[in-house]
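Shown here: the complex without one of its protein chains, the others still in place.
Chain IDs A, B and C follow the sequence of writing; residue 1 opens each chain.
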Amino acid sequence: MINVTIIGASGYAGAELVRLLANHGKCRVVHLVAKGSGGRRFEEIYPALGYLSALRGMVVEDVDGDFSPQTAAAVDDADVVFLALPHGASVPFVRACLAKGKRVIDLGADFRFRDVAVYERWYGKHDYPELCAETVYGLVEAHREQIPGQKLIANPGCYVTGATLAMLPLVKAGLVDLNTLIFDSKSGVSGAGRGLKEGSLYGECSESIKAYGVASHRHTPEIEQNLSEAAGRPVTVSFTPHLTPMNRGILTTAYAALNEAGQKADLAAVFAECYGGERFIRLLPEGKMPETKWIQGTNYVVIGFTVDRRVNRVIVCSVLDNLVKGAAGQAVQNMNLMFGFPEEEGLELMPLFP
Amino acid sequence: MINVTIIGASGYAGAELVRLLANHGKCRVVHLVAKGSGGRRFEEIYPALGYLSALRGMVVEDVDGDFSPQTAAAVDDADVVFLALPHGASVPFVRACLAKGKRVIDLGADFRFRDVAVYERWYGKHDYPELCAETVYGLVEAHREQIPGQKLIANPGCYVTGATLAMLPLVKAGLVDLNTLIFDSKSGVSGAGRGLKEGSLYGECSESIKAYGVASHRHTPEIEQNLSEAAGRPVTVSFTPHLTPMNRGILTTAYAALNEAGQKADLAAVFAECYGGERFIRLLPEGKMPETKWIQGTNYVVIGFTVDRRVNRVIVCSVLDNLVKGAAGQAVQNMNLMFGFPEEEGLELMPLFP
Amino acid sequence: MINVTIIGASGYAGAELVRLLANHGKCRVVHLVAKGSGGRRFEEIYPALGYLSALRGMVVEDVDGDFSPQTAAAVDDADVVFLALPHGASVPFVRACLAKGKRVIDLGADFRFRDVAVYERWYGKHDYPELCAETVYGLVEAHREQIPGQKLIANPGCYVTGATLAMLPLVKAGLVDLNTLIFDSKSGVSGAGRGLKEGSLYGECSESIKAYGVASHRHTPEIEQNLSEAAGRPVTVSFTPHLTPMNRGILTTAYAALNEAGQKADLAAVFAECYGGERFIRLLPEGKMPETKWIQGTNYVVIGFTVDRRVNRVIVCSVLDNLVKGAAGQAVQNMNLMFGFPEEEGLELMPLFP
Partner (left out) sequence: MINVTIIGASGYAGAELVRLLANHGKCRVVHLVAKGSGGRRFEEIYPALGYLSALRGMVVEDVDGDFSPQTAAAVDDADVVFLALPHGASVPFVRACLAKGKRVIDLGADFRFRDVAVYERWYGKHDYPELCAETVYGLVEAHREQIPGQKLIANPGCYVTGATLAMLPLVKAGLVDLNTLIFDSKSGVSGAGRGLKEGSLYGECSESIKAYGVASHRHTPEIEQNLSEAAGRPVTVSFTPHLTPMNRGILTTAYAALNEAGQKADLAAVFAECYGGERFIRLLPEGKMPETKWIQGTNYVVIGFTVDRRVNRVIVCSVLDNLVKGAAGQAVQNMNLMFGFPEEEGLELMPLFP
């Protein structure tokens, strides 16, 4: 039984960690920390999640911008600290946790890039650049071997997870023209967080769909980093996120021109070889495509593909729950590997359907 | 480890049983039976639920109107049989299961009424009337003591569970005018089942709300049976169900005039006394009202109330998930009590929020 | 052709006035005024409504709390001013408009109550009490004769319109027990306005329903005022609003015990006599109930009823679009009557279905 502290517990990803860890047999949540919510009971912030006996009455602790004595205590009591903070905010906490010898799983973007220059081009100045190159990027299905025993894991972005996993096997196998990669992603509204934005109001985003951040979304370079690593050379991609009127889920429709090898290859076998043993990836037979409702509330990624022979293009669809495999679930999966727990501990969730 | 057969596995309630039992530590599903789906793998019918390794590849068996040899085998292998069938369809299965010494939990209406005449007035002729009076009605919070060891449990209706639990403590304590009971319920669309009906199409029921079955819904006499039992004398009620554009959840807003005793009573204490130790009932402080999203996917009922002193009326709101506490979850709760398992086994579910 | 100024044009009700007046043949919008949006083009605030050639490029003018020179010009140019402001904010504008001899239609609550004491009990101090008793309350179907030529109309509340119209004929005809009136209303989210509130986020209110303001909502005394007038003696009611996951629409389910006269009366005839000639009220045959989607985007109210003979109670359902008949549409209907235009001018809208 290890102790967990969640810093950033008032956002949707933080709350999802609470939901998942409530049924985790190997750890218990000892501190919830959140900016601006100090002193409130967690069940006031999330009445839906206030039922767990272990949490009932738990008071959220405040966090100031930097690292306060109060937060220090929350870290001291923990074996692992989850950070669910806006980008740029993780650095002081990572520094402090590592100094105290605590393990950290950072759900933010701060340590996802090995190349600090890329981070700074898309996000702005980095305050702890020397740590970037050595941080393990916790896309479990790509880096499982590196995770056990790590001190710091950078948990991947939600869109990035779905986009990368859709195309990774084909890129790795050298079957697609790397200049033709397009990722058209459709996300539920929870991806925008619980912040008060006009665009997140029911009246604005229900019964409507729109593209946003076109050609400029910060998940683009993260997808590129993953696929460049797989390809063994620099890859650029187009990535277009869309806001879809549903709570959870990301569907990524990925397009690539098949090269000559790709046109001849048995793509189903390529996917199967890459993901065959994966606990949280389900592959559909060629021509079948997944729906986001199939993975609602779970840590699964479901992947389907079709080859359009008329134009020699492969279309791959992946679905995941942005708050689970796209955030809190993948973070728990990383924790499980870090500590040597069974990978599926706390993650054996069945989808809510309908 | 006991063996479970689900008859009627292709409907939403049957599928919800599959979802819940997937994580139940004391039983395993051995047969899935459904009319018109024989020979199909369960994951074709519910791709969302096809991931569980225990279920993968499980082939659904057909059921004819009556009791066939094939169904007989499905019953023979089981320790308990769940029936999730349209009303009127359960009788032959109940008969056969009991004859074979199997336990049955019937999610339909056939055995919910002690007084066959009431059943026949609302539903039509009953084919096994002699069993009605002795069947235990599995509203756990009202009849917990009678459930262990039973052979047949009639699982309560979804609306009925929410309506009854909202008003039971006040009726039992004699605090309300029994001629003034009104239940205005709002249900998600899954309550209408997976059948192909124009009114269940997205285009028809999204962005809309309507009342239906006004003054004629078959859950009315079931609420009356429960409250009459609590009152010790016949009670009639008004019950108005509404179709609400959401997947799951029932909110019941219950109204009653407070009698003199009720106007003086400490209602919060009355609720607490009645439900204080209940694992699946959460009481809110006076003046706080619950939302259906708080219990999405769980077996909880959350109850809040307010007294309107201007008119001496109490308004009680209860929420539950119609497929869990309103159907499959309560059925599992009944199974747990029947077999002496911990009441919460398989039901420790956190709500999906958002 | 008359000139119209809208003060409070940035909220949903203000924007709905823009939508409706865009196709009104007898008036043109000359000024849009809104707090905090001064200098922005209207199409930036509502891109969906920026297409009308008459409006394209129109710049919204700021409004300070009180009455500024800029607002004065907006009033000077107008024949009629619509106020779509939070309660309490209308008084200075009403004062100034009337002083300039302009007509005013106030969509807020400030002048809806003839009895200032009632207003002050529910809303707080009134700054222009002497005007209350003489203001005409613009529920057209109840006060049509008083509207033509008026200088100031208080436009009714959204819930109030649906609740009042549902029960008015029966109360007027003396057919119901006045101590038993209950209004259970379900409103779409647009009723909460465009303000940034956590409870209006997609993630919080989609897939969920809740009661709010139970026994304390400010529309209660307004319903009571209307029904007391109809009954000829003071009436108190229970009113429970619910937030429903849809954009528009209010369904009110109204309950009343029938008195002896009511039990014998031909209720359909009573409704028909009261509303027979009404352009915007549709009556359904006994036993049929309306759906909010039937009136989406229109000025219609559709009313159905059922008598529950078992308990001698009548259940009446009314539906309306809260932004049209519940706000902007009724305001335009009032303008039409004030100025002697055809009552349906600008309001011949077909519902969007599906």
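Note that a contact is a pair of C-beta atoms (placed from the backbone, for glycine too) under 8 Å apart; a residue touches a chain by one contact, two chains touch by 3 or more.
Keep in mind the model is a prediction, meaning the values are calculated, not measured.
**Student:** Just to verify: which one of A:Leu21, A:Met58 or A:Ile315 makes contact with the chain not shown?
**Tutor:** Going through A:Leu21, A:Met58 or A:Ile315 one by one, A:Ile315 is the residue touching the chain not shown.
**Student:** Write down which of B:Gly50, B:Gly108 or B:Pro245 is the residue touching the left-out chain.
**Tutor:** Considering the complete complex, B:Pro245 is the one touching the chain left out.
**Student:** Of A:Val30, A:Val118 or A:Met289, which residue touches the hidden chain?
**Tutor:** Missing-chain contact among the listed residues: A:Met289.
**Student:** Give me the subunit C residues in contact with the hidden chain, please.
**Tutor:** The list for subunit C reads 12, 15, 19-20, 22-23, 46-49, 51-52, 189-190, 207, 247-248, 282, 290-291, 293-298, 300, 348, 350-354.
**Student:** Name every residue on subunit B in touch with the hidden partner chain.
**Tutor:** On the side of subunit B, residues 12, 189-190, 194, 196-198, 200-203, 205-207, 245, 247 touch the unshown chain.
**Student:** What is the set of subunit A residues that contact the non-displayed chain in the whole complex?
**Tutor:** On the side of subunit A, residues 179-180, 182, 184, 186, 188, 202-204, 206-212, 214-215, 236-238, 240, 242, 244-249, 251, 253, 255, 287, 289-294, 296, 306-311, 313, 315, 317, 354 touch the unshown chain.
The working rule: only the chains that are shown with their structure count from here on.
**Student:** Farthest chain from subunit C, comparing Cα centres?
**Tutor:** A
**Student:** Nearest whole angstrom, what separates the Cα centre of subunit B from the Cα centre of subunit C?
**Tutor:** A distance of 39 Å separates the two centres.
**Student:** Please report how many Å separate the Cα centroid of subunit A from that of subunit B, as a whole number.
**Tutor:** Those two chain centres are 37 Å apart.
**Student:** Go ahead and note the Å separation of the Cα centroids belonging to subunit A and subunit C.
**Tutor:** The mean C-alpha positions of subunit A and subunit C differ by 46 Å.
**Student:** Could you pull out the residues of subunit B that touch at least 2 other chains?
**Tutor:** Subunit B, residues with two or more chain partners: 207, 247-248, 290-291, 293-294, 296, 354.
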